[in-house]
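Of the protein chains in this complex, all but one are displayed in their positions.
Moving on, here comes chain A:
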Amino acid sequence: MFLAFKEIKHEKLRYALITAMILMISYLIFILTSLALGLANENTSGIYSWNFKHIILNADANTSLSQSLLTANQISAQKITNKEALIGQASVVVKKAASSNVDANFVGIKSNQFIYKDLQLSLGHLPKNDQQIVVDSSFRNSGYHLNDWVTLNSNTKKYQIVGFVKNAQYNMSPIIYGRLTAWSSLKNVSPTFKASAIISRKNYYTAKTKKTASYSTNSLIQKLPGYSAQNTTFSLMIAFLLIISLIIVTVFLYIITIQKIPNYAVLRAQGIPASILVKSTISQAISLVGAGLTLGIFFTWITTVFIPKSAPMSFNIPLLSLVALSLIVTSILGTLLPIKAILHVDPITIIGG
């Protein structure tokens, strides 16, 4: 530690430049991770808020809630207890005079089932009749307010916003919760269809008819359009950035170590154990990455203060801590090559003979 800190203190510019590079990479990784998480939340926050384990969909719906329709017979074939809830999903355009239209997902629910009971409102109250809806809080950014009257699609029927709910997003669109009885007209389906799906909180819940199928929550999420591709892309970008940071730490430390080989050779001749030089290199790497990470976290925090609310970024401390830990592990891996060089230092190369 003594050698490491003394060198950093003495070679301020050199190490400041390395720290700056680590800062930029860590900042980029933090922002990308937050963006990936934010986008994932816009796909799935509604699904996760329902907190279910299985979903019964029409077997021909390709695991898509928006493509699924269940008939009254199919629903009555399933046992519906207090651990099951019916969902009617319809894609709608929300309109209000003097406000921008918003693409949204209408989710029809029943007031005696758990989705309705578990809704976490940030403002207002739960819908009490077919004309009342609660909407995702992102509507407030689009100029919608409590008690506003809105129309959905081309229907003339008006709905009143009576509440705002947090974390209600599905497939990149905000959710509007209303009564299931309002769903069939919005979906424009025949009266034989009573819902899009049944969700269940039971560990084991199977489809009881041939034309329906049971899926896990994860299966439903993975089949969301673009969800897997988007997550894979972000994961690859973050992985590449970690690899780039590994290369940067390795290259810089290796070059610096090679420059110090004559001094290390003399220190080894003087009986300074190689372990001290190795520890110095590792502590130097951890210090540099630690400083870069701290600054990266600071700049990420600054970004959260100034970034527009419409930007789909979500900051998850445990996830960002995991990313930070990965960068520290990466930096330690980056010392392997310099350490190899240190362990092979031969004082004879400097002294001669």
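What we mean here is this: contacts are C-beta pairs under 8 Å (C-beta built on N, C-alpha and C of every residue); 3 or more make two chains touch, one makes a residue touch a chain; residues count from 1.
The definition used in the following text is that contacts and distances are computed from a predicted model.
> According to UniProt, what is the chain that's been left out of this complex called? Choose from "Sarcosine oxidase, delta subunit family", "Glycine--tRNA ligase alpha subunit", "Sodium:solute symporter family protein" or "Putative hemin import ATP-binding protein HrtA".
According to UniProt, the chain not displayed is called "Putative hemin import ATP-binding protein HrtA".
> Of the residues A:A59, A:I80, A:A265 or A:L333, which one touches the chain left out of the display?
Only one listed residue reaches the unshown chain, and that is A:A265.
> Residues of chain A in contact with the chain that isn't shown?
2-3, 6-7, 9-11, 262-263, 265-273, 276, 347-348, 350-353
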